[in-house]
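Left out: one protein chain. Kept in place: all the others.
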Amino acid sequence: MKSRQTRMFLMDLKFALTLLRKNKLVVSGFVMVLFFIFLALFGDFIVDPNIAKSVDYPNALKPPSWEHPFGTDDNGRDIVAMVVLAAKYDLAIALSVILASIGVGILVGSVSGYFGGIIDEVIMRITDIFLAFPGLVLAMAIATVLGRSFTNLMLALIIVWWSGYARIMRGQFISEREKPYVAAAKILSVPSWRIIFRHILPNAIYPMLVVLTMDMGGVILTAAGLSFIGLGPSPFEPEWGSLASRGAVYLFQAPWIIFFPGIMILFACLGFNLVGDGLRDVLDPRLRR
Amino acid sequence: MVTEVVKIENLTKHFPIVGGILQKTIGYVYAVNDVTMSVREGETHGLVGESGSGKTTVGRIIVKLTNPTSGRIIFDGEDITRVKGEALRNYRRKVQMVFQDPYASMNPRMTVKSALLEVMKIHSMHKGSEYEYATKLMERVGMSEEHLYRYPHELSGGQRQRVVIARALSVEPKFIVLDEPTASLDVSVQAQVLDLLKELQKQYSYSYLLITHNLAIIKYISHRTTVMYRGVWVETAPTQELFKNPQHPYTIALMSAVPVPDPTLRREKIILKGEPPNPIEKVVACPFQDRCPYVMDVCREKMPPDTDLGSEHLVRCWLRA
Amino acid sequence: MKLYEYSIRRIFLLIFVLLGVTILTFYLSRIVLNPLGAYVTERTRPEAIPAIEKRLGLDKPFYIQYIIYLQDLVTFNWGWSRVAHMPVIEALFYRFPATVELAIASFIIIILVGVPLGIISALKNNSVVDHAIRIFSLTGISIPVFWLALTLQYSFSYLPKVAGLPSLPSNGRVDALLYQQYPVNRITGLMIFDSLIQGNFIIASDALLHLILPAMTLAFLSIGAVTRVARSSMLEVLRQDYISTARAYGLPERMVIYKYALKNAMIPVTTLSGLLFGGLLAGAIITESIFAFPGMGQLTVFAISSNDSYTIMAFTVLASFIYVLINLLVDIVYAKLDPRIKY
Partner (left out) sequence: MLLSVRDLIVEFYTYRGIVHALNGVSFDLDKGEVLGLAGETGSGKSVTAFSIQRLLPANAKIVSGKIVFDGVDLLELSEEKMREIRGQRIATIFQDPHTYLNPVFKIERQFLDVLKYNDPEIKALENKKEAERIAFEKAVEMLKKVKMPAPERVLKMYPHELSGGMKQRVLLAMAYSLTPDLIIADEATTALDVTIQAQVLEIMKELQKEKNLSVLLITHDLGVIAENCQKAAIMYAGRVVEIGDVKKVLISPKHPYTQGLLKALPRTDKEVELVGIPGTVPDLVNPPTGCAFNLRCPYAKEICRTKVPPYTLEEGSTVACYLYGGK
């Protein structure tokens, strides 16, 4: 069975690759994402992580040069080094927010959508409350209340993010639960939890992959935005948004401080968005026929 | 003495329509109205009707995918209308259903093997020899061991329906509801599947409830037939008798409307006027009144009584009452 | 169900949502935050604290506190804004028109650019033009707001100014000196509208110039979303059977696309645009603060930097109320647009 599944997976992969190969945009997206992940994983080995905590005032606000290709910031830290060191924080935020949110979303949405009735009504009214806030505003309020730190930023984003997924997952479950394969499973006495997680979930989650990929970028952007208005982590956990935020003050003297972290955010997000966009084509069942 | 495997009595199903500001029930879809029928051991009972006749709902009620508003379902002499839990599990080992669209009734992300083994595991059957049993099932429906490793999309339409049948058989049921089992198949494949069903019945004496809109299939495979219109049964008889001697005006019109692939046959067709009535209106008198060429005053006032014409032929029509 | 019944039901449900919203903000502001924060400073004598607590009702049980909180909300007694030096409600309402003006300006750009781009992209599916538009819109949704705002500010305001070229204003709503010279009476608070009806074209045009950069910033971020939805729904509609019908019955291609397909394709676009507008109205926090645009968002950023929790929470409540109301409107419009919709 395993080998069969592997073969099936390889066939899928081959199909996906042929599709993706035809689309140069997606390939470039993949490259951007891989580069981002590479920086996040190996950043600490590429540059000395102590740079983040160092202060070198004589070298502060130096424009790009051979020695400092992206210039230096107000503490005299090399921007290249800072940008590289920051990658891991952004990847950590994006991954943990997306995974935690989709986890909650699946749990809430599946129960709500599968069972319906009163449970659904109650859960969805609660979800509606969270959806009633514009995302950034709620995150801002929560982050203010929780106080400035890396974990609090993540927490605030998870609280904002899960409700959207819960609603989508519920919709997916409602449409899937009406399909004959679910009825067939019921008649064969497959227990509810097994129907939810083994039968419906794999089918319901597949279309979500596009949203999840693209939202990786969305989380990075929102986190950066919150950092920028002063709700981000401390300067010693140099997330891209907070790096940029320090640069805003020196916009006219040292525009490079904000320029390069911003570019990094742009490319990481663009990467995820390109991949997600390509994934949409790959997952489109119409193209398979 | 023939034994009745399944008997339904005065089965009624009204789906509520919610609406209004407070989302209260503002009406009902009267899907099934007072249906009584039975399926005997080793017999195929055809349930025929057009869309909206309530035939599929009857099938779904029997396998307990939905609960009836009123009426009783009796299986092997036991009232199972309200069974739950363990009793329901036991019931569902004896009763199975095959759906119209085989592709949609299989989980697209499960191989045939895992689908079959899952069932055995849940019912703790054939411990230790699940795989052998799965192979045997596949052979029983005319497929081979290698197909066990396929995903639904790697099978043809006919093969999928065979797999779905094999899965239904895996719990060794006595009774199977077949809901338009060949409607999504091409003619050449349909014949294979119909013959498979016939063959299986001969060997293992399964009882079938065959739900279909296709009179030709009914004629080919079913022993007795009930005709439904707008949630009401209008005529029931042994199939041969029904085709020889249809009594209800609707049955007659239906039979005449079916196109026959014989260009030499010249028949006068009965073209019914109008369309089936709206299912949100309660059925109080004959449901066929608006389209019936022979409609009388009494048809608009009262439900026609069940008239026994002898040799198990029953009809509900004021003309025959 | 009739449309009006649906609307009433939605408003009915809205009350529950709004109650939920207030519970959440109450929880955040009273329980997690220290509600005394705004009233107690280092110079407050410790023995005076119980009196303040009593005055604020903090000695009562939570549910009573919540009822007081609700009462205060309904009577617009939203507390004192430390950053604005006036009651929060006054500060927010004073600044709301600026936010509205910015929202309208950027919304117009979003629709005028986003929808046509999406349709062109769909009609020229898989061509070079399509790919270019795709990159453009994906870039739009990938770009950090602050970065875009600052880059625009740097390149259209700062650089030209340094080089002695004509430049766009990047600070505030109107030139303060000019405004002193040609004052405008505040009627609606929408500066361009007010100055126009008072015949003050100098201020109107200056205010318009001040809108360009912030509106472009906001627009660029959302054009991508509109373009993508317009593109995909147009593609989806063009695949539908009824388009074949229109063609098979000899309707000209232009009519098939611009009349028959477009109306169907615009339904999801309308929904999205409504939501975007709701988001814009609820405050463009970062953009306003960078361009020193005196709307609600800017006030909020001030409040964050000086820990003014009353202002932040008041803004949160107001923003979500606006957002929810716009959502409701969008749903009703949607139901009106699509005759198939079942409520």
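Letters A, B and C mark the chains in the order given here, with residues in each chain numbered from 1 onward.
Keep in mind that, in the parts below, a contact is a pair of C-beta atoms (placed from the backbone, for glycine too) under 8 Å apart; a residue touches a chain by one contact, two chains touch by 3 or more.
All values reported here derive from a predicted model rather than from experimental measurement.
Screening B:Ile74, B:Leu88 or B:Val189 against the full complex identifies B:Val189 as the residue touching the chain left out. Residue in contact with the omitted chain (choice from B:Phe15, B:Tyr149 or B:Tyr220): B:Tyr220.
The missing chain, though absent from the display, is touched by one residue of B:Leu22, B:Val260, B:Met296 or B:Ala321; that residue is B:Val260. Where chain B meets the omitted chain, the residues involved are 50-51, 156-159, 186-192, 194-195, 213-217, 219-221, 243, 253-265, 269, 271-276.
Listed by residue number, the positions of chain C touching the unshown chain are 125, 239-242, 244-253, 255, 259-260, 263-264, 267, 337-340.
As a convention for this text, only the chains that are shown with their structure count from here on.
Taken as a graph of touching chains, this assembly is complete, with every chain in contact with every other. The interface carrying the most C-beta pairs in contact is the one between chains A-C. We define each chain's centre as the mean of its Cα atoms; on that basis chain A and chain B are separated by 49 Å.
Rounded to whole angstrom units, the spacing between the C-alpha centres of chain A and chain C is 23.
Measuring from the averaged C-alpha position of chain B to that of chain C gives a distance of 55 Å.
Contact residues of chain A toward chain C in the complex are 25, 125-126, 128-130, 132-134, 136-138, 140-142, 144-146, 214, 217-218, 221, 224-225, 228-231, 241, 244-245, 248, 251-252, 255, 258-259, 262-263, 265-266, 269-270, 272-274, 277. Across the interface of their complex, chain B is touched by residues 1, 5, 8-9, 12, 343 of chain C. Considering their complex, residues 1, 4-5, 8, 179-181, 183-191, 194, 198-199, 202-203 of chain A touch chain B.
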